[in-house]
Each structure stands twice: as structure tokens, then as C-alpha cells.
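Every protein chain except one is present and positioned as in the full complex.
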Amino acid sequence: MAKHYAMVIQLKKCLGCQACTVACKFENKVPDGQYRTKSPAIGPSGTYPNVKVFFEKQACQMCQDAPCVKVCPTTASHYNKDGLVLIDSHKCVGCKYCMTACPYDARFINKNTGTADKCTFCYDTRLTKGEKPACVTTCVGGALLFGDANDPQSEVARYMATHRTEVRKAQFGTRPSVHYDYEGVK
Amino acid sequence: MQRRQFLKGALYGTGGTLVALSGLGAATAALNPRRAAAAAPVSRKTVYSSCEMCRNQCPIAVKVENGKVVKIDGNPNDSAFGGVICARGNSGPSLLYDPERIKKPMIRTGERGSGKFKEVSWDEAYTYIAQKLKAVQEQYGGEAVAQTSHIGPYDVFFQTIGKAIGSPNLFSHEATCPMARIIGLNTTFGTAAINADYANTKYLLVVGRNFFEGIHVAQTRAVAKALSQGTKMVVLDPRFSVLAAKGEWLPVKGATDLAFIMALANVLIDEKLYDEEFIKQYTVGFDKWAAQVQDKTPAWAAEETGISQDTIIRVARELAQAKPHSLIEYGWRTTFTADDFQLRRAIMIVNMMLGNFEVPGGYYQVKDAGTLKKVPAMAAYAKKLGPVKVPPFPKPKKGRIDGTGEKGTPRQLTPIADGAVGQITETILTGKPYPIKAWLVHRFNPVMSIGDTEKTLAAIKKLDLLVTCDVYMSDTAYNSDVVLPECTYLERTEQVFDMSGLTPKYVLRQQAVDPVYADTKPAWQIYKELGEKMGYGQYFPYKDIDDYVERQLAPTGISRKVFAEKGLWTPAGMKPFYVRSGDAKAPLTLLATKSKKIEIFSDAVQEATGAGVPVYVPYPQPGEGEFRLIEGKVAVHTNVGTHNVPVLHELMSENTLWINAQSAAKLGIKTGDTLIISAGKYEHKGTANVTEGIRPDTVFCYHGFGQISPQLTRAFGKGINDNKLIPDQLGSVGNSITSMTFVKVRKA
């Protein structure tokens, strides 16, 4: 059975500490001032002293119906054999059409290569070696689960079977592979 | 695939120079012989070491490719870390390869603070320092030399200089941070080596600490783990911190935490909810404490703290219900008030009322080799590091400038290894009790850390010599006479250090790469060479750091190879050891007090202060139109040390002044407005951050911003330097006081 890599983010456990943000920068040699993932604060909301705030890790949502792949004029953006949305930087000309199409603002033009760039779930550097993405392994709060959603025994599959998770901007029908559990934060 | 990754790496490494070529793609790469040649196999290795982006020394795994550090992970061999490291730890390479690091020794050529230096050889620098120190020593005596460091493995080497000179005035930065807690623990348990087992606690009351922004990876993870297992957490903090967001936030009135704690004791006694057996068996002086809290009712505390009576009673009951697996956190930066150490003592006393000592989810004494030796069944796991013997140092001719150790005064409680670092600038300026004329500073930034930046700068102007050793041209280095460039933690090996917890643990910092800047050196080498130049070679009897490590490990039988392969050592087969987990009445033979009891009433504190059990002291509150200025940590920065590290600076380059929405509305202040924050004597500009997440009588900013060294080009002048507004005010035991500053705020 084909793999379907997926991530679950338990927002309750995210501390907004940005360890993932920095780990990703070095793992993927992301240029200064650019990010493949970031975790901004959402809030604070409410009124003193009943206040809430949470952090939402944002990156490529690895859509299974990805608007970026659909619009890419050169097929640089594509699905790989494991269902991931990846960018073939040899084919990319940097037209930014994918960036206009991505509802998650997950893409940017890499300052050094001039091509579109985004989270790959660390496919080349870690997944193919059996390691989890750098953000997952460095997560201080333990908020990130990762694995093959097609394997019912995987951490993500078991979690999703027993918890209510959501995808961001479901109205666009992009079918993301990154799932958010907002329990305890909203 | 391999080559493409390499190309990306090459592009990243060389910055913009190859950008133009990238458009041409693979064709260019094929034509460029340099790139083609470099596509040869990559040499990769992982070096286990320990982090120094803050001072917690977390075990790390450093990935090195072709002699370059490319990535840092937490050390996966340490279960407390499990491969995890924080944002700062992840940023190590950004510091390592920062072109703004200090690269050569420098001697000042212009006015102090002009930033004019000439680069010199190490030998010139040593000769200069040695001559100046000798001159001070001859004219004023060895005691006229003060030494301060942050606190760390370098101290052994750094402080040898001062000890050899005969100065008693050696200081750590602890008085500006956890010293009140250290004193609270020392006077109650006879040792400060008391840790909390956060991961297994069922109920956690936190008093002003902020695990999720002041990150200590092992402890932060433990708290996060507890929360994920359903532990309830209550957070007392005038500000809505990230930690508060993950629990129940009680916005306590500043400087009144002790009232809350005493009221908890009152309820526990009143409702007979405390662990009487524990108190009887293991403690002394409970009756005096009970008398002290008798009138500290929840109703009284509600008035003091601004937290409702019902809430106080509920928290007390919840703590009792979960006991002994409930705990009140003892704090990290404990500089709230003049008598902060009594708050820490009170917290530990209430903890003991919960009977949470030496049980899972409670407090425990650190199981280092020395402690385990006192527990017969465990003695076999104790492998004590060898001492590195040096000849006895000359006895200082005078007492310390801060009165540390003087019997019958509160300073008798001040740890001799720490001292009251805030005293130094006062003494330099007044010459009392005697002059300080030379100041050696290692990896510490008093200009930004000892209250009152302007006062510290004025004091520096009166010195004959100021030497600063750092990795950056810090605000203090910028104002120094001699600046010595230390290499970073990734470029040096250090001695074995003890990171024991529920089991013994040794960690070794190991050099991952050669120094990026050839003229930077590790601390051990700098001070050994300086010492030899000054004729103190006998105090540095080891050849180098490897020799030092060998001497440490010799009696333990632990092989150095263990550290190369795993980065740390723990005794094989030993499980986390709590003395009372199996037998609630087990004797506490490891207790380090003279009485062999936990001292709720402390004779030493009685002798020093007349208050053998904590006494409530009401502190002033901000008046009309005033705000209490409090400050805190952010997860992406350490104290004042990382604000210029490129990646971290990028994540957060500036701080803001948090002000409550209602208070701001009264002053017509909106988010983004430029404000003048006035503490009377000094003013500072800042940007308003109007929020619901702070008490109306309090303003807050993250610490360490607004740096004044122009050679920290990124961090220079960005944000609020809270240290300019906080006076250099010392508490009874010499702790700096940082939460008693009242400010007025207006639109600029």
C-alpha cells in the first residue's frame, strides 16, 4: 500500500518556542529572513483576566488536492510516490503562480535559488532515511505527531481515530495532510 | 539527488555570490570545475557535546559535514532530552559562523566607551593585563580586583586568577537570578541541590516562573509531559505568560506571592489537610510556622494578592488532594523583593506540608555521587569525579566588599561562591568599604545585567582596568580596556560536569570543529596562559583540558570513550531513585542539614535575620498613574547574550511594553504607539503593546533588548533596555531586586 505521510499538530501542546522554526532553517538551509515553517501566536483573545492565546504551526499542508500543483506551468510542483507535494527546482522558473494559489501562504521564492520553496516534510534529508522531520524531533512541547496515515498502527492514524482533528481552510477542498487538534485552545 | 543537495548547500554557504549563476542551472554547475570537484563524497560525523546558548548545558548532538557544523539536535541518548533542543540550541551554527564575533584580542586605544581598539597578539594582551593587575595589587592590594562571570565550567580557570592574586571578591551572576532560591534551599535542606520531579506531578502551582518561555529543555519537557497526562497547573503571574496560557492564570498583585503561600499553609492547617506524619518525622520548627500563618487567612490574602478567597482555598484543597504528588514550584529568577529568599523558604515549607519530598511528582535531593554515598543501598552507583589538585591559595587579607559571610547579618546566608554582584558598581563609585580598581569579566554583561546601566557605565570609568572575555563585543566588552575573544562552545572541550538528577549523570562538552576564527581560544587556555604570564603556573598543573578530564575520570573508572560514543554517562541499570517512593517512612540519611531534619525553622536564618520562619512583609504597591515594571524571558533569547545571533535576532529583534487595555485606554495609548517609560531618574523609549494579558497596575517587557554596544550591529538600540530603568538595589541577602520598580508611561 502506498504511503500517505501525515502530521498531527496538538495545539494545546505547542509552546510557540520556535525550536521547529530554527531546526527547519538549518536542516533545509533556508536563507536568512525566509521560513518553511513558523508558529505565530493566535491571540491573545478574551478580556482580562479571562485570556487565551495559542500558537499555530504553519507550513505546507501537503494537500492531496493541491492548488499549487494544479496551477504550476512546468510541473515543477508535483506529487511524489509517497503522496507528498514537492518542488523539482530544476523545472521551476519562479513564476510564483503556485504562491498565489496556495491558501496557506506556505511557499516563497528562495532568495538563493530563485525557485519556489516550501516544507518537504524533510523528505530528502530525513524521511528517506527513516527519520521524522526535523521539526517533529526537536519539538519541545511534544506537539507534533508524524507518520503514515495509511498504516492504522501509526501514531498519526491512531491519534486521528480517537481525536477530533481539523484541517485549515477546509472550504477550499485542498484535502491537507496536516491535521490540527484545537482541543483546549479555542 | 545527492548533488542537488550539495548545490543548495554551496549556494547557502556562499551567500549571494552564486545567485546570479543559479538561473543558468545545471549547465553552469557542470562547467564550473570548483563545484564539480566539491561534489566528491561528503565527510559526515556526529559529535556529542553540550549546548551553551544558555547556561543549562543541555546535551546535544552536533552534525558536522566537511568540517562545518550543519545542524544541532538534542542528544537522543539522554532520555530527559530525547533528541529535543530549543530554538536557541538549534541556532548554534548561527553564532558559530557569525562574522560579528570577536576574532582577536584587543586593547583600547580611544576613550573608554569610544569603541576604539587595536588588535593585539595574545601575548601582548596577557602582558598588558598582568602589568595592570600587578600595579593595582601593589597599590591597593589583591582585594581591589573583582571578578564576575555568568557561572559555568570556565569558573574553575577564571577564578583561579583572582584567588591567586588574593582577592575575596569573586562573584557569579546568581544574585541577579536564582540566588534567593539557593539560599531558601540551603537554609531549609542544607543544600541547594534539590530538584523537582515535574513529569510525575499531578498538580503544579507555579509562582512566577515561566517554563515555556524561560526554557530549560529537560524541565520544560517534563512540565509539558505532566500537562499532557492531565496534570492541573495554576500559574501566579502578574502577566499572562505562555505558561499561564496552558493552565489557570491567577494575575497576582506584584510582590505579594508570600501572602498567597502563607494563606495556603493557613488553609492546610485549618482544614487539617497537611501531611502530619511527614512533618513530625522529617522536619523541625513546624509549630513556629503554624503560629506565623495563623492569622494569614485566605480572606486576608485575598486583600493582599487580589486573588479571591475562594480561589486560594480551592487551590489549597486541590494541592492537598493530589499530595504527595503535588508541588509548588520554587522559582527560577528569584529577585522579586528584598526578602525573596523567605518566599522561597515558605514555598518549600508548604511543599513539605504536602509531604512531597523524595516521592515521584515531588521534590528530591539530587542523586549525585556524593549524595548516593550516604545511602548504603545505592553507594555502588556513586562514582565520584577525581579532584584536580592545586596548591592552597593565599588567604585574602580583607573580607568581601559585599559582606558575604559576615555572621549575625543577613549576608551570612549569601553563598560565598556567588556574592552580591550588584555591590560592585556601588563600591567602585564610593570606594567603600575599600576601593575596587580592576574588574575581570567573563561571559557576563554587567552593563545590561546589574541594575542601572548608567551607574555601571559611570563605575567603569573609575577603574584602572576592565577586562572582558566574551564571544561578542557585548555592551561591557565595548566599554572595556582589554577584550579577549573566547571561542564558542562548539569549538572547545571542557571538563566533565555533573548533571545528576534522580540518577547520577556526567556530561562532557566536546569540541565539534576547529575554531572558525583562529585567534579565539577556550577559557581554560586563556586563563592558564594568563596565569602562567603572571607567575601563577602552579595553580594550573594540568597540561591541557584533555589532561584535566583524564584526572577527573581516573578514579571513576569511566572511559572517555563513553562520552565520544554517547555524550554522557549514567550508571547502567540504575532506576530513578526516590528515597520514599516504596516506604513513606524511609529514613532520609541523605539530608545535608546539621540537624539531619528539614529545617522549617532555621537557626541560621534566625541568627542572620531574626526571622527563623518566613514572616510576611508588605511591600509598596504602585500609586495612582504608576505601574510596576516587570520583565521576563522569551523562548528565543537568553538573558542579554543572544540578541545579536543572526537567526535569533531575526526571530525577535525588538521588545515592546505590555500594558493593560483599560490602563492604556485611560492614557490614550494604542498598540504601536511610541512611549516614554519614566522611572523617575531615567527614561526610555518603547513601543506599546496593548493587551488584555497583564494586570492593570503592571507593565512588562522581555529582558535583554535595547543593547548599547554599537558593535552588536543587529541588536544595537533595538527595543527597551529595562536594565536602564531598574535601579541597582540589593535585598537583605544581596540579591538584586528587579520587580520593585514603578514607572510612569506617556505617549512620546
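In this document, chain identifiers A and B correspond to the written order of the chains, with residue numbering beginning at 1 in each.
Please note the rule applied: a residue touches a chain if its C-beta (ideal position, glycine included) is under 8 Å from a C-beta of that chain, and two chains touch if they have at least 3 such contacts.
Operating definition for what follows: contacts and distances are computed from a predicted model.
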Candidate names "Electron transfer flavoprotein subunit alpha/FixB family protein", "Dihydroorotate dehydrogenase", "Polysulfide reductase NrfD" or "Thiamine pyrophosphate-dependent enzyme"; UniProt protein name, chain not shown: "Polysulfide reductase NrfD"
Contact residue for the chain not shown (choose from A:31, A:114 or A:147): A:114
Residue, one of A:102, A:122, A:140 or A:157, that touches the chain absent here: A:102
Missing-partner contacts on chain A, residue numbers: 16, 18, 21, 35, 38-41, 43-44, 53, 55, 67, 70-76, 91-97, 99-103, 105, 108-110, 113-116, 169, 172, 174
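One rule holds in what follows: only the chains that are shown with their structure count from here on.
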Distance from the mean Cα position of chain B to that of chain A, given in whole angstrom: 34
Touching residues on chain B, where the partner in the complex is chain A: 1, 4-5, 8-9, 11-12, 15-16, 18-19, 22-23, 25-26, 70-74, 83-87, 89-91, 93, 212-213, 215, 217, 220-221, 224-225, 227-228, 240, 242, 245-246, 249, 251, 635-636, 646-648, 650-651, 660-662, 691-696
In the complex, chain A residues that touch chain B: 12-13, 15-19, 21-23, 25-27, 29, 31-33, 44, 46-49, 51-54, 89-90, 111-114, 124-125, 134, 137-142
